[in-house]
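The next block holds one structure in the form of structure tokens; read it before the comments.
Below, a portion of the complex is reproduced, with chain positions unchanged.
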Amino acid sequence: SGGASAPAEKKTEFSIGWSIYAGWMPWPYAQQAGIVKKWEDKYHLKIKIVQVNDYVESINQYTAGKLDGVTLANMDALTIPAAGGKDTTAVILGDYSNGNDGVLLKGATNLSAIKGRSVNLVELSVSHYLLARALEKGGMTMTDVKTVNTADADIVGAFASPDVTAAVAWNPQLSVMRAQPGVTQVFSSADIPGEILDLLVVDSATLKANPDLGKALAGIWYDTVQLMMKQDASGKAARAAMAKLAGAAPETFDSQLKTTFLYTDPKAAVAAAQSPALVTTMTRVRDFSFAKGLFKGATSADAVGMAFPGGKTLGDAQHVTLRFDDSYMKLAADGKL
Amino acid sequence: MRWINWHLSKRDRLIAGGAPIVLLLVIYLVTAVQRHAANPSDKILPLPSGMAKAITDLLTTPDPLSGHLVFWADTLASLQRLGLGLGIATLFALVLGLLIGALPPVRAALSPLVTGIAVIPPIALLPILFIALGLGETSKIVLIAIGVAPVMVRDIAAHVGSLPREQIIKAETLGANSWQIIVRVALPQAMPRLIQAIRLALGPAWVFLISAEAVASDIGLGYRIFLVRRYLAMDVIIPYVAWIALLAILADLVLAATSRRMFPWAHEAAR
Amino acid sequence: MSALLSLRNVWVEYGEKVVLEKVNLEVSEGAFLSIIGPSGAGKSSLLRLILGQEAPTRGQVLLGGEPLEPQCGPDRGVVFQRYSVFPHMSVLGNVMFGLECPAAPIAARLFGSARRKAMGEAAAMLHAVGLGDSLNLYPAQMSGGMQQRLAIAQALIKRPRILLLDEPFGALDPGIRADMHGLITQLWRDYGLTIVMVTHDIKEAFTLGTRVLALDKRRHDPHAPHRYGATAVYDLPLRTAPAVVPPAPPQPDPNPLSAAAS
């Protein structure tokens, strides 16, 4: 079980969980295309890429110590493993949602029409956060709407029901829902760029004992994203394969990629990790989470400590459980992997 | 004394029945304490103190929607859905089970359909349910009913169908028509089995209730469980599940007692 | 007088096994037919045929000249060999059921004064079979003989045109058995019933019946015992129907024990 204090031993076999989301499809593709194998051989270790169909369950499995790393959003990294006392390090800042999350209304084209409606969304998720930010920007508060928790697998079906008129969702569901007649996207993550981040996190103790794991993961990641972003046949084939793995048509997948700001260049990722905007974002996220009671039993938003590149911290510096580590991305940027 | 004849006293039965449950609780406690020694903020196996605190919170916090205390509001909402869903399923089981079991033409016409519905996993077709019934209470209640009714219908139909043929003949010689045989011969003899079927359906009914509340809801025990699952708050989930189990066991005991009281003839050993 | 019930060359077979073969039988209205024969000969099977519970493999059963529908109606009453009563009804309820069915086609229950009348009638019949003290028991709380008497009371209260009795007095002691004989004879006479009774008590068969039919195998193949079935080997008419010459009611022995012990 993964506690911050648990001494991790050196090992050679690791498992990384992923679930279906446009920004995370490079992982299974890397395995399929042999990129994982290449980096495994280089660092003499084994990395199992494990699909977990249910996103929440993949995080739970990581928190419970059954996975060494997992793909997740910044907010969930904070509220689930980190708030649960599991010392977690974000190794890769993969992308930010640039329209992959959105607020949809039926029969209205303006955000202000949301007032008084029931909004279906996955409560306490980034959708909830997005809704809060949307309301804030529209001069409203959370009390102006009523939220109905809706499972992400069922939200498309639910939105097809006539009595559901407002919803917040992410891709791929979002694009299907938006395609319904009479539906307008009135707010999206493109309106708050860089706030919804998608990360690859690894258990801090494991990483400390096995720094090669971080290097291999960074190697795999940048190899893969650089391949998929090529505008030639090989890039197209890679994207088509990813679409298939996600159960989507290639065109749908491409359109989802358009609303995903992928940090294909490690330098950009390092810059984003070092930027003070990250601290601002995380402050917003944790204030929202604390207000929603996601820091179980804590008396203040400072209960969970976060560390950023360059020694900056946020919250309880004595109990840092979420670390943004840019060193592996930097190695990639410097070509030293 | 052969085991088969070894009837325990009431006291011994309580002790024997309690022992494995207490043992499981002790195993849980020991494991939880160990985990907490390793990681004081372990979420997976919360300590009783943590659970008490979490539940106290829910017992004292009013639900923003209804103004009632969260815990009771959840309980009430879930029990209402469960009661309606099980009630509808019971009604179907009784009516269809009797007709299918007693009347060969109805059996021929409906039993393939019921078998078909029984084997279609309803959660796979949720979107169709949403379109037809919306996302409100109806679809939750219908999901429970569709989930448990087919098993109950088939159980009652099989039971009625296996009533001794002599009883039917006897009733016919006494001037009973099909309807009278159904209401006076088949129905009363199906009742104890119906109660047994409800008892067996309680577990699956909770499963479907929780699934329904997980899909789309803003109140209910299943809603809360799936909501807090997002941050692995086992300190809420475990007491909620224990509470569900307690409610279900109470219902089970009440049903068993009702059957013994209302249908004494079904519980006397035949002579 | 035309026959009420006729069996024409009737065969009953279970798979390979021939149980009854070439049974021809004409039962006239008002007859009291006793059927005797060894265990397993097919007596109960014959009753099931007349009841419409089973159809013959070959041949025809005619009731009042019409081919028998494969279902049973209130014109026939039955006491099965294994006293089959409704386990979920009290003693009184078991007997009242036959009165309630025709009177209340929809509710299948009587209320108010009609109910009280039916209760009185049922209780009287139960007194006649000696169950006057057990009106509220369930069948499972009764002894074997009591259940048998309940089944008799249940069948008799309907006064069916044809009454089929399969060893109806087998579980009764001599005293009560004699009472039952008296009761059956009286109802048979008063209502002109037609009765077909299977019994193992030869004396009973001859005292009660106007005619005794013996079922047995005529032929027997020792290597294939199932090859041949039973048929009527004796058919002894004793008296005519009661309308013409009512049979004397049998005199129950007041103290069977002392008589036998002496």
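First chain written, first letter: the chains are A, B and C, and each begins at residue 1.
In the analysis below, a contact is a pair of C-beta atoms (placed from the backbone, for glycine too) under 8 Å apart; a residue touches a chain by one contact, two chains touch by 3 or more.
Not measured: the values here are computed from a predicted model.
Visitor: For validation, list the number of copies of each labeled chain in the whole complex.
Guide: A x1, B x2, C x2
The rule we apply is simple: only the chains that are shown with their structure count from here on.
Visitor: How many angstrom between the C-alpha centroids of chain B and chain A?
Guide: About 38 Å, centre to centre.
Visitor: Nearest whole angstrom, what separates the Cα centre of chain B from the Cα centre of chain C?
Guide: From the centre of chain B to the centre of chain C is 47 Å.
Visitor: Send over the residues of chain C in touch with two or more other chains.
Guide: None at all.
Visitor: Given the complex with chain A, which residues does chain B contribute to the contact?
Guide: 35, 38-44, 53-54, 65, 126-127, 130-131, 134-136, 214-218, 223, 226-227, 229-233, 235
Visitor: Where on chain A does chain B make contact in their complex?
Guide: Chain A reaches chain B through residues 1-6, 56, 59-60, 63-64, 76, 79-80, 83-86, 120, 122-125, 146-151, 154, 156-158, 160-164, 294, 296-297.
Visitor: For chain C, which residues count as touching chain B in their complex?
Guide: Residues 51, 53, 71-74, 76-78, 80, 82, 84-89, 97-98, 100-102, 105-106, 108-109, 138-144, 154-155, 158, 160.
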